[in-house]
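The complex is shown incomplete by one protein chain, all other protein chains being positioned as in the whole.
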Amino acid sequence: MNVLTSQTAWYLTRATGAVSLLLFTAAVVLGILDVQRFSSRRWPRFVIDGVHRRVSLLALAFLGAHVVTTVIDTFVSIPLIDAFIPFIGSYRPIWLGLGAVALDLALAVVITSLARDQIGYRGWRAVHWLSYACWPIAIVHGLGTGSDASSTWLLALTALCVVAVAAAAIWRLARDWPQARRARLAGAAALVAFLIFLVAWLPGGPLGADWAKRSGTPARAAAAVPPRATTTTPLTGSTNETSTGSSSESPSGGSSAPGEGSGSVQGPGESEGQEEH
Amino acid sequence: MTRVRVNPIACEAHGMCAELLPERITLDEWGYPIVDDRPLTAEQLAHAELAVRACPVFAVLLEAAR
Partner (left out) sequence: MIAAATLPRLLAGIDPSGPLDFHQHELLHGPLPSSREAADLIGDLERAGLRGHGGASFPSARKLQAVAQARGKQIVLINAVEAEPASEKDRLLVECLPHLVLDGAVAAARATGAREIAFAVRDGARDAYGAAARAIAERPRGEPPITLFAIPDSYVGGQETALVNYLSGGPLRPTFTPPRPDEQGINRRPTLVNNAETLAHLALIARNGEQWFRSLGAPGQPGSALVTVAGAVVHPGVYEIEYGSPLASLLTVAGGPLGTPRGVLLGGYAGSWVPYERALEARLDDAELAVLRARVLAGVIFFLGEEACPVAETLRLARWMAGQSARQCGPCLHGLDALADELATIASGHGDGGTLQRLGRLGELTAGRGACAHPDGAVNCLLSALETFEHDFAEHARSGPCAACGLPATLPLPDWHLPDSSPQRRRLRSL
């Protein structure tokens, strides 16, 4: 890439991913407020509905940027197709694949919303429920794929998002209880299951040792990045630039050719505890 | 001569129409729209179209007078 260095692309991918997550969280919360007919003097119904729609579009725009920066980043080979078809990639296939699933779901929701007049209310509503699947998958994708999973800022951001949606969801489930009892119980069960999953998975997963390797980071990429402190924020400049520069110029010690990801977690030259894209 | 009409079966009392076109739509005590079906003025037409688009259940309609 001439225009963007790999480093910049890496920053942008993480940044756009984080912003996208925040915006989708806001969209979900606003969506819940919308369907629950929340309104106040400053926030009449049409404003909540309108902001919900616009934030969703903005979220999708940032998601698009997130996909583009990921694809053009030459450091790891993630072809565009991996963004849409899950689990076929070589880079952290499961966790990246979840991102593809979330993207597909988000696209379905947004496209049907834009084409609501053609589809009709019932069809549109049915697809819109997928938002409740899209959001948690995006959260897990961010934690599993992101190189910053264990960094404070991302954890804090994720926690904020989870709390926001959980609070809104609980409010919605409780508010009209016991109407639609079975659906409400199912929703509550799904929420609890998701929270339990996060609590159970994080310590041994992204926050645990050797996550980069265990999550399927290709050997070459894993080998090339020099060790960094786990709490480094993306904006501490010069040290990172130097190391990135060195990694892109010098070939890795591994047996994989540039541009190929082996998907194997046992490539030579890997060191433990390394952070990765 | 365009008038506002609400499909009372589709309507679920979201109330956005009344917020966007208070000149023609007010809400009763149960949240359902009371429609003034006099013809819309030119300025009101744009707001009426907003109300049509804002309704989540497509219950607001604009009818050309017969």
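Which chain is which? They are A and B, in the order written, and residues in each are numbered from 1.
Quick note on the criterion: contacts are C-beta pairs under 8 Å (C-beta built on N, C-alpha and C of every residue); 3 or more make two chains touch, one makes a residue touch a chain.
Because the structure is predicted, anything quoted here is derived from the model rather than measured.
Colleague: Quickly run down the residues of subunit B that touch the omitted chain.
Modeller: Given the touch definition above, subunit B has residues 7-13, 28-32, 34 touching the missing chain.
The rule we apply is simple: only the chains that are shown with their structure count from here on.
Colleague: How many angstrom lie between the centres of subunit A and subunit B, each centre taken as the mean Cα position?
Modeller: Computed from C-alpha means, the inter-chain centre distance equals 40 Å.
Colleague: Can you name the residues of subunit B that touch subunit A in the complex?
Modeller: 10, 14-16, 19-20, 50, 54, 56-58
Colleague: Show which residues of subunit A lie in contact with subunit B when the two form their complex.
Modeller: Touching subunit B: residues 34, 37, 39, 44-46, 49-50, 116-117, 120-121 of subunit A.
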